[in-house]
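Below: the structure, in structure tokens.
One chain of protein is taken out of this complex; the other chains stay put.
In this document, chain identifiers A and B correspond to the written order of the chains, with residue numbering beginning at 1 in each.
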Amino acid sequence: MHGISKHFGLVLANDQVDFTLRKGEIHALLGENGAGKTTLMRILYGLYQADEGEIKVQDQPVVISSPKDAIRHGIGMVSQHFALAAPLTVTENIILGTTSGLNLNMEHAERSVREASTHYGIQIDPVATIRDLSVGQRQRVEILKALYRDATVLVLDEPTAVLTPQEVEQLFISLVGLKEQGFSVVFISHKLHEVMAITDHVTVLRLGRVVGEVPTKDTSPNELARMMVGRSTFGVTNKPEDNGPHQEGLVLDRVTALDNKGLPALREVSLIVRAGEILGLAGVSGNGQTELAEVLAGTRPVTHGRVKVFEQDVTDFDAQAMMAAGVGRIPEDSRANIIGQMTVAQNMVIERLDQFSSRGYLDRRAIRRYAQELIKEYQIKAFPEDHMRTLSGGNLQKVVLARVLAQKPRVLMVAQPTRGLDVAATEYVRSKLLEQRSEGAAILLISEDLDEIMQLSDTIAVIYEGSIMAVMPASDATPEGLGLLMAGVQQT
Amino acid sequence: MQEALTTTFLVGLITATLRVATPLVYAAIGEVFTERAGILNLGIEGIMFLGAFVGFATAYTADQAGMAGYLWIGLFSAIIAGILMGFLMAFFSVTLGVNQHVSGLGITLLCTGLSLFGFRLVFGERAVLPSIDPFPQLSLFEGIPVLGDIFSQYLLTYVAFLVLVPLSWWLLFRTSLGLNIRAVGENPEAVDAAGLSVFRTRYLVLALGGGLMAIGGAFLSLAQLGAFTPGIIAGRGWVCIALVIFARWQPVRAMLGALLFGGVFALQLRLQTMGFELPFEIFLALPYLVTIAALALASRHVSYPGAYLKPYRRE
Partner (left out) sequence: MRLQIDKLPAPLWMRSLIPVVSVVVTFLLTSGFVLAVGANPVEAAYYFLLDPLSNPVRLIEVLVKATPLLMTGAAVAFAFAGGYWNIGVEGQLYMGATAATAIGLQMHDFPAWVALPLMVVAGFLAGMAWAVLPAFMKVRLKIDEVVTTLLLNYVAIYLVGAILNGPWRDPISQWPQSPEIAASAIFPRLIPRSRLHLGFILALVIIVVLWFVLSRTSFGLKMRAVGFNLDAAYFSGIHVNRVIMTVALISGGIGGLAGASEVAGIHFHLIDAISPGYGYTGIIIATLGSLNALGVAAAALFIGLIDTGSQTVSRALGVPAYLGDVLQATLLLVTLAMLLLQRYRISLRRKGSPQTE
């Protein structure tokens, strides 16, 4: 790829990017969130069209105007959010678009999928429904899907974000195997240690531009970090020392709850978070974290068990009552839980309109003033009248943080707070959490990012299939140990 | 009251049920395909209305011009009109990606307006409603009791139950096209990433759906009535929307739903003549109330197609 540039409105996502992939190599495309890695690969796959630049496959210039062209040139892509149809089977998803003519012979298709599975060494069950598969299995389906179409180039976008450490190892083994068979892999990531572990070459993007391209063996994490963000270390936060035992801030006592389908999601979850402590809940997504967050948010009822906030029983309190009891909630997907079409100011007050209205009539001046105060205090780059959906990920998360922290919560429920944020925003969020910790809040941090859990938590718990596998002081935790627990391996 | 349980009554009821259900089978299957691809087409009522009008007006004109097969010309024109309206809906909901509720209702209002306008235009103001000789009924088992009566239906009815329903099932579940359609309705990104065109699939189902809906409407004017009245569709399109949910987007269940509505409708017609002291309008309202009740009873916790109502854009 040579001289690729791409605009989205006023934003320059890719700026004269050159990217070369050699045959039989695993090439990392490294950069922090928002650097332009996904954009570049989506251009390669034909989902976007570049404004400038050209693409060459095996030295021949090609036009890729849609995924159909990309597939024809042997390019396959596994995106971060899998492109799978959940109610359909593995086979149906894999053969989608490969069959011509009208008739569909399912047995024939299943057989050929099984053959491909053995051939490439990627184990899956052709007749399983996607909905019933784990995240790791779904990823394997996606990879097989690309290989089934005779891809010689595989693009993997942040493939390890949703995997346990053991699954990551499995993936790496598969990738090395594919490399030896002559496939070429583009490995998009922002995780330095993975890049160092498995790749042959690294291209670093920063703010849409290529800032470096080196063979992996010739570089170091520090150097890569420097290229990625302009500093040699990043994301290191200093946790102040904890002194003495504290009051029980948040207590979950054998909490049991169902998911949206009526199946058990939480099984007798018991956790204690003390004032001035961060308890990090680690686990692969889909093991009950979402439901737990919703219970604490007041949007999901509990079937058994109790929840207490500083001695007050808040079991089955709704959202308003939870907030009144001093629970601050940072939701898993902020963008989905704010009203994009409403203004910053409106979003800041929407959780507590009664405080800003008298007898139903809104005090718009007070709302505006409140918003301006919070914007200043939290350095949010936006105006009160801006529509929320125009805000960047970082600023959006700041708004959510601001509206929650301004209420001086005694308990904080924080889910995936830095997902998708760039380094600066991530640091800001984490520092704010540590600040709240110093001020005595009891914080439950639910995160899929093990690094984040290990950096911020005083105590770490692991959730697997709705049950707490273990609780331990952070000092006793290791990534490998946590990885095993996350995968359901009970340690004796 | 004794009549209720005689064979004659039941046979008559079944025969009528099949006939009344026919337009619903066409239109509901058309909507099944459409919603399976993730689009709600509220233009269904209007397209049925337009199909009824275009079919009738063309057939009448062809008849006046002395053409043989004028009914088939009418049916064919109705199908074309339905397909065109399907394309129009596709333009709004797929290409432009506007709100599907409003664009669908807009199309219904447009088709209704066009049909009424067109009727005035073609026929002017008349004291007597223009009419034509409708499609004949085909008796398959002439002379045999029970079967002979039940199987005295219009060709379009036989086609609906014996050809369209199984064909639709096969198309949806046993062909590549059907797989495409289902995938588009669940996760268009998967389809796009696989190299297929989401737009093309959606345009196709909307055109197909439009054509089928138009046949449903044309059946009423060309076969059942042999005439066109403003009340010819009377909400059957909306009933089909309910039926599709009730049928969980499956062709065979949709057929059963159509039979349910048809049965209640045929029943209330008969009940009207049985000396109940209720105004006939109450009977007419019965099928609609039954549809609402069916929704209430059988449609909780239904899983809509994953991409329902969401226009697709490569973000």
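Heads up, the rule we're going with is that contacts are C-beta pairs under 8 Å (C-beta built on N, C-alpha and C of every residue); 3 or more make two chains touch, one makes a residue touch a chain.
Just so we're clear, the structure is a prediction, and the values are computed from it rather than from any experiment.
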Which residue of A:Asn14, A:Thr152, A:Ser184 or A:Gln346 touches the chain not shown here: A:Gln346
Hidden partner chain, touching residue among B:Ala234, B:Leu256 or B:Leu271: B:Ala234
Residue, one of A:Leu102, A:Ala197, A:Leu362 or A:Ala424, that touches the chain absent here: A:Leu362
Touch list for chain B against the chain that is not drawn: 42, 92, 96-99, 101-103, 105-107, 109-110, 112-114, 116-117, 120-121, 234-235, 238-239, 241-242, 245, 279-282, 284-285, 288-289, 291-292, 295-296, 299-301
Residue ranges of chain A at the interface with the undisplayed chain: 3, 7-10, 49-55, 61, 63, 65, 297-299, 318-320, 323, 329, 331, 336-342, 346, 350-354, 356-357, 360-362, 364
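Note that only the chains that are shown with their structure count from here on.
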Complex interface listing, chain A residues touching chain B: 42, 45, 47-48, 66-68, 70-71, 77, 79, 81, 83-88, 92-93, 95-104, 106, 145, 149
Chain A-facing residues of chain B, complex: 174-180, 182-183, 186-187, 189-197, 303, 306, 314
